[in-house]
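Note that one protein chain is taken out, while the other chains of the complex remain in position.
In order of appearance the chains are A and B, and numbering begins at 1 in each one.
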Amino acid sequence: MARSHKPIVWGLFAAGGTLSAFVLPVLILLTCFAVPLGLAPADLLAYERVLGLLGHPAAKLAVFGVLFLVIWHAAHRMRITAHDVGIRADTLVAALCYGIAAIATVAMLIVLPGL
Amino acid sequence: MSDRTVELEILRYDPEKDEMPRFETYTVPYRDDWVVLDAINYVKAELDRTLSYRWSCHMAVCGSCGMVVNGEPVLACHAFLRDYPARIRIEPLANFPVERDLVVVIDDFIDKLGSVKPYVVAKEEKSVDEGEYIQTPGELARFKQYTACINCLLCYSACPQYALNESFVGPAALALAHRYNMDSRDVGRSAREDVVASNPGIWECSFVGACSEVCPKSVDPAAAIQQTKIASTADYFLNFLTPWKKT
Partner (left out) sequence: MSRRPYKREVSKGGWWLTQPRYIRYMAREFSCALIGAYVLVLVTGLWRLSEGPAQYEAWLARVESPAGRLFAVVAMLFALYHTYTWFQVTPKAMPLAVNGKKVPGAVIVLGHWAGLAVASVLVWLLVVN
């Protein structure tokens, strides 16, 4: 039997899953709940402020790294889940899941350097 | 014999008479220290001699009496009647074809087990005169839990991925492959990878973890498979980065 190429997508899945486990809760907290709960200043997500935060190349790299790995984690797991619920068109499902992740990746590559 | 009784709904299938399996109910008087296997033996001895099932040791060592009791794969010798309600449904192991009654066809597993070379592949064969292959307790500890497998196939019965795709090599065979890969005396890992790291190998597993939950010997096949995934992924990228090395 031929050795599988799944390590590529599984490697992204595992790395993204680990990163998501550690940082996604605080990211959701910051982007959705910190201001309404009064935990952070009201201008936390203001246009100028967010632009300022993303001004540093290290911040851009960090944001790209996290969102890239987490979206590929989600895409791969979604492909498996589709199979689990009885959808057998794996090639189509894989193209769709990885395609969305790829679009998000390219969108960040286009937009982040200019911010 | 106490006056307590249990109703056993046992799956029956006679390939010469039955179009498909059916359930038959037996009322069995039992004692507090009886296991499900004792009740099945009672049915065979006293109520219906045509009932077919496998068993041997009655002490969770031989791995023959795996069956599904109230939806859960168990060893019938390892499941006390007192822990169940008064009506118990007994079926053969799931995910294998039913040969007759509680007996399933396990040829598929036997083939897969052989395919992962579940034995020590030594670097060089030694004659008995030259002595044993030495191993430290620390080296033994790395794989000892995986040696406890008794091939009872409860893990295959619990595994939804095996149910959905029977080409999946499956929990016990992959755990045994890992057991020999982790053995300091063994050099067969690369040969095993052709099966283990193929699509129907470890990559068909989605870490449901049911195999480890039902394992009567705490082998933890799910852990073995995840560790193999990590090692195989490392191999894959290492091969990619060093294409001049052939493995």
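The criterion applied here is as follows: contacts are C-beta pairs under 8 Å (C-beta built on N, C-alpha and C of every residue); 3 or more make two chains touch, one makes a residue touch a chain.
Small disclaimer: the values here were computed from a predicted structure and weren't measured.
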Chain B residues touching the chain left out here are 13, 15-16, 20-21, 71, 94-95, 97-99, 105, 138, 141-142, 160, 163-164, 206-210, 212-213, 220, 222-223, 226-227, 229-230
In the full complex, which bits of chain A touch the chain not displayed? Write them out. 17-18, 20-34, 36, 40-41, 44-45, 47, 50-51, 53-54, 63, 67, 70-71, 73-75, 77-78, 80-81, 84-86, 88, 100, 104, 107-108, 111-112, 114-115
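Here, only the chains that are shown with their structure count from here on.
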The answer for chain B against chain A in the complex is residues 160, 164, 193-195, 197-201, 203, 206, 229-230, 232-233, 235-237
With touch defined as at the start, can you tell me which chain A residues reach chain B in the complex? 1-8, 10-11, 14, 80, 83-84
